[in-house]
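Every protein chain of the complex appears in place save one, which is left out.
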Amino acid sequence: MGVAGLAAALRERKISAVEAAAHHLARIRSHQALGAFVALDDELTLAQARAADARIAAGSAAPLEGVPIAHKDIFVTADLPTTAGSRILAGYRSPFDATVVRKLAEAGAVTLGKLSCDEFAMGSANENVAVPALGFDHPVPVRNPWDSERIPGGSSGGSAVAVAAGLAPGATGTDTGGSIRQPASFCGVTGIKPTYGRASRYGMVAFASSLDQAGPMARSAEDCALLLSAMCGPDPERDSTSLARPAEDFSRQLAGSLDGLRIGVPKEFFGAGVAPGVRAAVEGALAEYEKLGARRVEITLPRTELSIPVYYIIAAAEASSNLSRFDGVKFGHRAKHYRDLADMYAQTREEGFGDEVKRRIMIGTYVLSHGYYDAYYLQAQKVRRMIADDFQQAFAQCDLIAGPAAPSVAWKLGEHGGDPVADYLADIFTLPASLAGLPGMSVPAGFDAGLPVGLQLIGNYFAEAKLLNAAHAFQQATDWHRRWPAGF
Amino acid sequence: MSEINTFEAAQSGRPTGPLVRGYEVIIGFETHAQLSTVSKIFSRASTAFGAEPNTQACAVDLALPGTLPVMNKGAVERAIRLGLALGSTIAPRSVFARKNYFYPDLPKGYQISQFEIPVVQGGSVSFFVGDEPKTVRLVRAHLEEDAGKSLHEDFVGQSGIDLNRAGTPLLEIVTEPDMRSTAEAVAYARELHKIVTWIGICDGNMQEGSFRCDANVSVRRPGDKLGTRREIKNLNSFKFMQQAIDYEIRWQIEEIEDGRAIQQATVLFDPDSGETRAMRTKEDAADYRYFPDPDLPPLAIAAEWIERVRAEMPELPRAMAERYVREHGLSDYDAAQLTQSPALAAYFQGAVAAGANAKLASNWITGEIARRLNQQDLAITEAPVTASQLARLVARIGDGTISNNAARQVFDALWTGEGQDVDAVIEAKGLKQMSDSGALEKIVDGVLATNQRNIDEYRAGKEKAFNALVGQVMKASQGKANPAQVNALLKAKLG
Partner (left out) sequence: MSLTSTDIARIASLARLQLAPDESERMLGQINGFFELVERMRAVDTAGVEPLAHPVAAIEDITLRLAEDVVTEPDNREANQRSAPAVENGLFLVPKVIE
């Protein structure tokens, strides 16, 4: 049952919240080998479920009352530890909940543990994990339930796997450069990143401030719409980048017809680098859209390739500064042996940060340093505007943009080892929308040699309802999103 | 991106100051004024002084993961007030930037400040050094957050970090290197201190760290290019400022005379030894990697807001002083004295409104009242003699009811609480000057009758003899005669 179905069943008291919670807790434990969860507290979850049942019985059920939702471990929670996938936050207990977590709880959701992610959300494979998963005493990469020798995608790999394997009906993720869309694509689930500023970043461990956005991952657009509506809304007292636009019901247009919908197909998203099986699945999906009344429009996003260096420079620069607070003084890991203050900083950070994080801190520090700021960071921010303007030009000719979420399907664990640039290049299709701050989705659209392929849909600013409508219509006409990996 | 080098600002046409051992002294100031908001600049924790460690450091102030800054409107409003008071330009749009460096009292590992586009630009501060008018130009004033504090006393080999102060709003006020002497620098600091407290943006409590100055000092032989400056940090008393700058000037001159070049350095003043000493140099200290803070969109200040603030601004001390000179004929010096604080000016104005002669009121306030307040460590608002009481006292001197001497006795009685009402005190102490001219004339005649020798000596040209006659009359009247009347009568009778 998806989120919508479960919420209805709970409301109608066909099942209890405690039953739903217990069911998922058991499933999580029996599939620990996937490495998706890093923290679980049965008592906490069941207590929340009991409270939800009481509210349902009293007739005061909120829209998601009793639905168990798991949270990417990048969201701070007061009742469970938060590590952001890093040793440097081992044992950290936040005194407050992330706004997104709080809003979902206020909408009735029951907290179903914390999900593994790439360290500080930096990664595209969920292999950059530095904390043990549930059932392990050492860090493990997260495994794709469609093929346990493959990566699930990242950085919200744990979230994607939890949904794909039925460990949770819905999960929160974050998307900075594609970290919801790409794992959703690799795991055959639905995920959406809203317009930048729609969801509050308060309580999201910061990676790249001008790019990070929270979003839901679930088994359908309908479910995502429900979750997104609960997650989004202004947070003026906590997040200065959160938009003033009032909260919306993103489900309002779900059932609309797609007649006359113009789908922009960027030629740069269909070049030689796209795996044939991926291209085939995406082309098939576009054909389906045409049957639903939409029509294809050829468009161009000429600076697509440039989005890679632009993104990695901006993200690394912001991250290098955001991660300076991890210094062993106020919270988190502190080295055991050090000579003096300078040594304490250096040892603490050396021990606490993984390789990818250190690499990005180094790149970020470099591009902000004296003499390089103009040529790198400032230049990247300018090209970023050009990329955003390219999208506006494209949207003059179409309503939505469609293409693959990634050039390939999930690769094998360890396949990109030692070459971070290979990971960076694989982000090419998700980065542009991130830079422009546009809403984007990934919707299951088929398979390539048994591995899921996602169709990426990109909307103009604030067009989440339209995106969800397009995804929903597709999901009414196809059943890719209802497939399950073998054994799950 | 390089640090703004205020030191290289145009200095042509600036006058040289008094030379020290043949060297010209060049001083610029950076002042950090803590703003008087109740909450922090980027969080809503309290800024109240003196709380237990870390009880006023909320999640945002501690830089806990996931926290973000939200700007305090009161801090922006105070920046606007300062800009208006100093004749600066208020930037319609300004940007917050991160200044990145590692230090235990800096929880985020960066300070949120303003770099390329500050909220206040230009402006000036005018004041007197002795009789000489001076004007120091401002480069800019920008908003930023204060850091926490490190405490060393109670810990061996360790420091204790208190982040209560972290996030307190500051205005950093930067001058051109326009000052040419220690005296000028201290006078500038005093004037700036007066202004920020006058307009209510800062409580000015220097012991509590509300107003801290960094002095950039260099020396050069007149005509040479600007010397290398050293920065004396965190001077939090006017006395220390004077001692520190004087020492630094002498030290730099000694170094140069001994053939050594001055190295750019940050120095601390040690009040116990009276010396400045370079801080431990930090490697790469200068590369702060400034970039606009992505968590804070640009600050927009609309013209309407500026006008609203302007309409609510009090009359500023210099304008008020100039008005006193114009309207009441006071001297520049006295007017400056009376406009030390809004409360003092209000006292003066209260006395004048109650009918006091402005000059007389001014004399009493800047003289006797100031002396007693100082001695007893009282503020003008705590003065036992009210403005209207002073006005009554001054009126009684003016209308001849009491002499100046008698007035001092009345004042004393009022101050010590012996009496409340001027006339009642005069009555009770029998201090009324003799006003009956008939009775006075009788006494004068009496004295003249018995002081022929004095009369003769006076007529022979000895002024002292006249005074002796006056003295005799005063004595005979038991001090109640009006000296001016006595003078007039004697002169009339002696021809």
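To keep things simple, chains are lettered A and B as they appear, and every chain counts its residues starting from 1.
Quick note on the criterion: a residue touches a chain if its C-beta (ideal position, glycine included) is under 8 Å from a C-beta of that chain, and two chains touch if they have at least 3 such contacts.
Treat the numbers as computed from the prediction; the structure is a model and nothing was measured.
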Problem set entry | Residue of B:G130, B:G157, B:G417 or B:G461 touching the missing chain in the full complex | B:G157
Problem set entry | Residue in contact with the excluded chain [from B:G74, B:P384, B:G400 or B:G471] | B:G74
For this session: Return the single residue from A:L167, A:L243 or A:V409 that touches the missing chain.
Result: A:L243
Exercise. Of the residues in subunit B, which ones touch the absent chain?
Worked result: 37-39, 43-46, 51-60, 62, 64, 70-76, 93, 96, 102-105, 150-152, 154-155, 157-163, 268, 279-280, 283-284, 287, 289, 292, 294, 296-300
Problem set entry | Missing-chain contacts mapped onto subunit A | 91-93, 95, 195-197, 210-211, 236-237, 240-241, 243-244, 305-306, 308-310, 312-313, 320, 324, 327-334, 338, 340-347, 349-350, 353, 358-359, 361-363, 365-366, 369, 375-376, 378-386, 388-389, 392, 419-421, 424, 435-438, 461
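We adopt the following convention: only the chains that are shown with their structure count from here on.
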For this session: Quick one: report the Å distance separating subunit A from subunit B, using the average Cα coordinate of each chain.
Result: 57
For this session: Under the touch definition given earlier, write down the residues of subunit B that touch subunit A in their complex.
Result: 1-2, 44, 59, 62-71, 98, 100, 102, 104, 107-110, 161, 163, 286-287, 289-291, 294-297
Exercise. Which bits of subunit A are touching subunit B when the two form their complex?
Worked result: 75-76, 82, 84, 89, 92, 94-96, 98, 201-206, 208-210, 236-241, 317-318, 321, 323-325, 327, 329-331, 341, 345, 365, 368-370, 373-374, 377
